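A single structure is presented below for examination.
All protein chains of the complex are present and in place, except for one that has been dropped.
Moving on to chain A:
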Amino acid sequence: MLENFSFRTIVEYLPLFGQGLITTVWLSALSFVGALAVGIVLCAMNLQRGWLFRAPAKAYIDAVRATPLLAQLYFLYFGLPRLGFVLPELVVGILALSLNSGAYVAEIIRAGILSIPRGQVEASVASGMTYVQRMRLVILPQAFKVTIPPLLGQAIVLVKDSALLSLISVAELTRAGQLLASDRFMPAEGFLTIAAFYLLLYYCLKGLAALSSRWLGTAGART
């Protein structure tokens, strides 16, 4: 059975895989930055006392978490042009990933902030700090530490989710596998190769997570 497995074809297609990998990396990175921005705004809205900001944020987070990413992607890709917004596939893809991941990021950040003991808020309130001062000086620096590991977990999810962009013909890693599969009828070679590349990306992010937790671990020991 292995004699049918063509390493030669894989090597031949390597430049294509390489391009796909690079596209996956930068579009995931960009989407993650977008997700952080979306997440911070949503989380800030969600932590307000009045429902005016909180209700829309909660509705958005629920809507994103309750529906498949594929449906969201198709809505943006096929639906937006009907509403008069025509955007390139790549932009739609990054937008979809940012908006989707942002909802999860918002919940991660919120959990981080809520994990800070009530006494920290009270101590900073009692010393006369304003809301912005106590967020900036007391709450966020502590929340940041507990938020980093789950945020990297979300980044790993985002990289895998970016495979869906192949369905709107973004030339990323999965798309490269699909091309090999359809051009040469070699799905095993195509998809096994991209799996290996995803694994590589996974280990890179995991290494980053380990590094950050070691760094945060030493920082934590000082506290």
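Assume a residue touches a chain if its C-beta (ideal position, glycine included) is under 8 Å from a C-beta of that chain, and two chains touch if they have at least 3 such contacts; residues count from 1.
Assume contacts and distances are computed from a predicted model.
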| item | value |
| --- | --- |
| Options "NADH-quinone oxidoreductase subunit L", "Aspartate carbamoyltransferase", "Dihydroorotase" or "Amino acid ABC transporter ATP-binding protein, PAAT family": UniProt name of the undisplayed chain | "Amino acid ABC transporter ATP-binding protein, PAAT family" |
| Hidden partner chain, touching residue among A:10, A:90 or A:129 | A:129 |
| Where the unshown chain meets chain A, residue by residue | 117, 119-120, 122-130, 133, 137-138, 141-142, 145, 221-223 |
